[in-house]
Structure formats: C-alpha cells, structure tokens
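Removed from the display is one protein chain of the complex; every other protein chain stays in position.
Moving on to chain A:
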Amino acid sequence: MSAPSTSLLRANRHSKAPHPWLVRLAALRAWLFLALLLVTFEVWARASYGVSFVLSSYNAQSIAVFAVAPLLLALGETFVIIAGGIDLSVGFVMGLSAVLAAHATNAADSSLPPLPAMLVGIAAGLAVALVPGAINGWLISKLKVPPFIGTLGMFGVARGTAFLLAKGTTVPVTNDWFAALGNGRLLGIPVVVLVTAVFVLFMHYLLGQSRFGQHTYAVGASEQAALRAGIGVGRLTRRLYLLSALCAGLGGVLYTARFTAGAAQAGEPLLLDSIAAVVIGGASLFGGSGTILGTVAGSLVIAVIQYGLVFIDVEPFWQFVAVGVVIIISVLVDQTQRKLGGER
C-alpha cells in the first residue's frame, strides 16, 4: 500500500477531540459544585454565627444520614438512566418495602428471637420490591411500554398497595436490632451510612467493572449496536429495573430501621431528588453516560443544600429553589460539554 493513502487513516485530533483535562473536569463537576457549596456555607456560617460548618462532625454525620435514602434510590436510577430509561416508581417501591419490612418484623417477633426476626423483616422488605421491579422490566422489555409510562403506572400501583398494607397509617416496629441498625454507630459512624457506603462500592464495581455495567452503557448509546453485538437487551432491561427496585427496597428497609416504623410515604419526596442527584452527577437523561461516583456527589450536593440552608437559618422553601437552580446549571454544563466534546 502506498504511503500517502495510509497517512489518511491517522486519527487527527484537531477536529473533534477536546482536551483530556476538559473531559476530566466535566466528570468532576458535581464534586466541584459540592466544594463550592461547602465553601459558601462555611463562609456564611463563620460570618453570621462565628461557627464552622464543615469542621463539625455533627454536621457531617447529619448530612451523610440525610443523603442515604435519596442516594440509595439514585444508585439504581443511575443504571436505568445510563441505559436510556427512567424509573418513576422507586419512591413508592421504597414505601412498600418500608411497610412490609415493618409488618414482617412484627409478625416474626412473636415467634422468633429479635435478630432473626429483623432478618426476616429485611428479607421481606427486599423481596417485595422485586415484584414491581419485575413487572416494570416485563412491561418495558416484553410489551414495549415506554419506561416513563410503565414505571408511572407502577408508581400508582405501589403507592396504593403500600397505603393499603399500612392501612393509611405508619407501622411501628419494636425490634431492638432493627432500631440499632437504623440508629446505631460502628466506630463512631452511623450504621446506615456504613451499609450505604458498602453498597456504593458494590454498585461502582458493577457499573464500571462488570459486563453488566458495560452493556448498560452500550444499550444507552445504541440499542441497535447492543443487539447486533449479541447482547440480550431484553434480559438486561429486566435486570436493570430489578436492580433499581432492589435499591428502593434497601432504602425502604433502612427507613424503617431509622424511624422504627414503616410508612407508605417514606420515599414520596425522594423520587425527584434521586433523579436530580443522577443528573447533577453528570448522567445524561438521553442515556449513555453517568457514573456512580458522580451520583454520590450529586446526592451530597442536594443534601448539603437542604441541610446547609437550614443551618444558616434560611427559610426552608429556598431549598427547592436552590436544588432546581443546580439541576438547570448541571444540564447546561452537560450540553456545553457535549458541544465541546463533539458528541452527538
């Protein structure tokens, strides 16, 4: 082959490729946001009250505990959104799990010692979440229902079922082990935070290092490409919605543990927070991009805004405004990055 024709095939970087540092910066933007917020609250707290916001382990723990539930929902949502879907049912799946975990623990308490009774409750809470998760996956992969509609339907079904099971009220739990899981500490760190941290590591591994994670990205970029590569897209989709529901189930179980009561409305306000966390964390709602560490940062951004505004004594309704503004800025940054990055 002649020399000039081969040189035509050299990848030229002047055209579309952005500087590598720009790409890395964009991936870190949720963490930059977080740092900016912490600095702002720190300055404000010192100027107005003469106290530190950041250097308070009480604040740090409160924010971490505060972030746990929306983060758990957001972890599963990250996978679903990367694959180009959405799961609107997670909030009430969480409520359903919280209520059923409470009922099952109470039922087991009458015949079992406290520790196994708690384990029965946890198993029941996680297992019940798989039902709406399986139905979501079936509707979307087999019946080709759009994810937005299918999971919106399941939002209603899970909501109604959870309130029916709870008979419209909360279901208190008296199991001491359960209370310790929700409010205890290990090495000075709240147990719910430790459980969530372990789960974050697992999800980070699953998304970044497994075939399942790799195929999730591929489906989000092009379902056709995934199909032609021999990936079982239907099965992958069903697993994604099961995973999302399982995350919501874990959120529900930890809710019951923390408040020693299951409530149908446990996750009601968390759906939008969890989707916001995913988007702030750098995922695109069009699918194909996003990371677990980004989602963790996104969840912390929301938790810091909500907690911080209360801390500096701003009226709580400003939280909604602040979170909304951060979401819009995140999407604008994402779009700008796409333009610079030359992605379609």
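In the analysis below, contacts are C-beta pairs under 8 Å (C-beta built on N, C-alpha and C of every residue); 3 or more make two chains touch, one makes a residue touch a chain; residues count from 1.
Going forward, contacts and distances are computed from a predicted model.
The complex appears with one chain absent; UniProt names that chain "Sugar ABC transporter ATP-binding protein" among the candidates "Sugar ABC transporter ATP-binding protein", "Cytochrome c biogenesis protein", "Sarcosine oxidase delta subunit" or "Iron(III) transport system permease protein".
The chain omitted from view is touched by exactly one of A:T169, A:Q209 or A:Q335, namely A:Q209. Checked against the hidden chain, the listed residues A:A229, A:L285, A:V314 or A:I329 yield one contact partner: A:A229.
The omitted chain makes contact with just one of the residues A:S289, A:Q306 or A:S330: A:S289. By the touch criterion stated above, the residues of chain A touching the omitted chain are 1, 5-6, 8-13, 15-17, 20, 205, 209-211, 214-215, 217-218, 220-222, 224-226, 228-231, 288-289, 341-344.
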